[in-house]
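Omission of a single protein chain aside, the complex is shown with its protein chains in their original locations.
Letters are used for the chains, namely A and B, taken in the order the chains are written, and counting of residues starts over at 1 for each.
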Amino acid sequence: MKDLSRREVLALGSTAAAAALFINPLTAHAETDLAKDLMKKFTGGKAATAGKIKLEMPEIAENGNTVPLSFTVESPMTKKDYVKRVIIIAGGNPRPEVATFNFSHLSGVAKASSRMRLAKTQNVIAVAELSDGSFHMAKTEVKVTIGGCGG
Amino acid sequence: MKGTAKIKALSALFAVTMLSATSITYMQTVKAEDGLKDDGLPNGISKVMVKPATNDGPLDEIFSGWHFRSKETKNLQKDDFENPGYLWVEQGEELWATKDGSEGKSCKSCHNDAAKTMKGVGAEMPKWNAKLKRPLTLEQRINTCRTESMGAKEWKWESSQMLSMTAFVRNLSRGMPMNVQADGPMKPWVEKGKKIYYTRVGQLNMSCSNCHEDNYGKYIRADHLSQGQSNGFPTYRLKWQKLGSLHRRFKGCMKNIRATPYKPGSDEFVALEIYLSQRGKGLEIETPAVRN
Partner (left out) sequence: MAKSKPRVKAPKKASKGDIVTIKTLISHIMETGLRKNKKTGKIIPRRIINKFQAKFEGTEIFSVDLDPAISANPFFQFSMKAEKSGEFEFIWTDDNGEVYSKKSKLTVS
């Protein structure tokens, strides 16, 4: 029921935004140059393949100041095969970098949660660097609502 | 017209349009039967409730603001560790035992173990003070202690110390129903608060009741209107990124309807707080709640 009401709200705002809900988030938004540049810097120009990493964020954030995020990377997390680091990128923010999480095989699992700021509706990208030098990415769109009651 | 002034005027016009009756009717109403009811907080607080007999306000059912928030915002409050409001509660606990002022006293010097002496106190504030012949909010009561017993300076209303102490004391009544005295000498204050609640003010010509009584459960743009209950204050608001007082929230509401806000601690806001506590009588204290 809650989901339905949320969609109704969006329908109020703009049909485009509402339509975006039904489009695969991977294609909904083009990446900003800021996001692309930062990703390139992180991977050293290597391509990041989609998958292996799961990024969980709300579909709609009640307020852009505190948006929960959590991610999990599939990995045995052994000395030989582990996740080195994960960068979180928000290309729609004035500055795209959010944080870089550094793991070691001692972490047990490559999983973490935090809370972040989003200036507007946009794609959030997570890129993981594995110990074998490969890069994997996930992307999710978060809608940031502008409420009537700033207060 | 200057650029900013123009934008302000335009946004005011936009707000008026958005608030007009037509746009409200188009909005989805979520009432108890289709979404507002949930299991409340893990400790059983704030399950939806039917109005208790002692509450003679105009609402058939009273809801904590908890029920109007998104899953993610609720999650921030569900776990006491993850709730950032507890940073203030913990600081309040420290301040409780910190000596201050010319008398070399702390709160603890007079009131001993807060867990015993302050339990339930927050649920009854604002409370009539016979000596001063007026009601005192928790903030005002704390400052009375500071100036009269401790020989210390008053804390500012929205200071980190005041927020910490009010959060700490109110938290000790968490789960207890709000129970503010409304009769006897408090009666004129309830009446004064009620008048403020129903009086239209500001450029948008709106009263508290227009949103929180007539249209709670509906959306105003993307905001899910609550009943404007006070049981979660001081509250950690995502927008503020910190804890804030009820009077700060009042101020924000008044700015939204483009009215000149009263001052925190003013008789007007104290009366409104008393009236709201009366409207929400029976709702359980959630301090520190997390809201958007």
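Convention: a contact is a pair of C-beta atoms (placed from the backbone, for glycine too) under 8 Å apart; a residue touches a chain by one contact, two chains touch by 3 or more.
This structure is a prediction, so every number in the text was calculated from the model and none was measured.
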{"item": "Identified contact with the non-displayed chain, of B:F68, B:Y86 or B:Y216", "value": "B:Y86"}
{"item": "Touch with the omitted chain, as defined above, among B:S160, B:N179 or B:S209", "value": "B:S160"}
{"item": "Given A:A35, A:A48, A:M77 or A:V144, the one touching the chain that is not displayed", "value": "A:M77"}
{"item": "Contact footprint on chain B, counting only the chain that is left out", "value": "81-82, 84, 86-88, 90-91, 160-161, 164, 241-242"}
{"item": "Touching residues (missing chain, whole complex) on chain A", "value": "65-67, 70, 77, 90, 93-95, 97-104, 106-109, 111-118"}
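In this text, only the chains that are shown with their structure count from here on.
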{"item": "Rounded Å distance between chain A and chain B, as computed from the means of their C-alpha atoms", "value": "34"}
{"item": "Touching residues (chain side chain A, partner chain B) in the complex", "value": "1-2, 4-5, 8-9, 12-13, 58, 60-63, 65-68, 145-151"}
{"item": "Residue ranges of chain B in contact with chain A within the complex", "value": "15, 18-19, 23, 26-28, 30, 34-35, 69-73, 75-76, 219-225, 237-239, 241, 249, 251-253, 255-256, 292"}
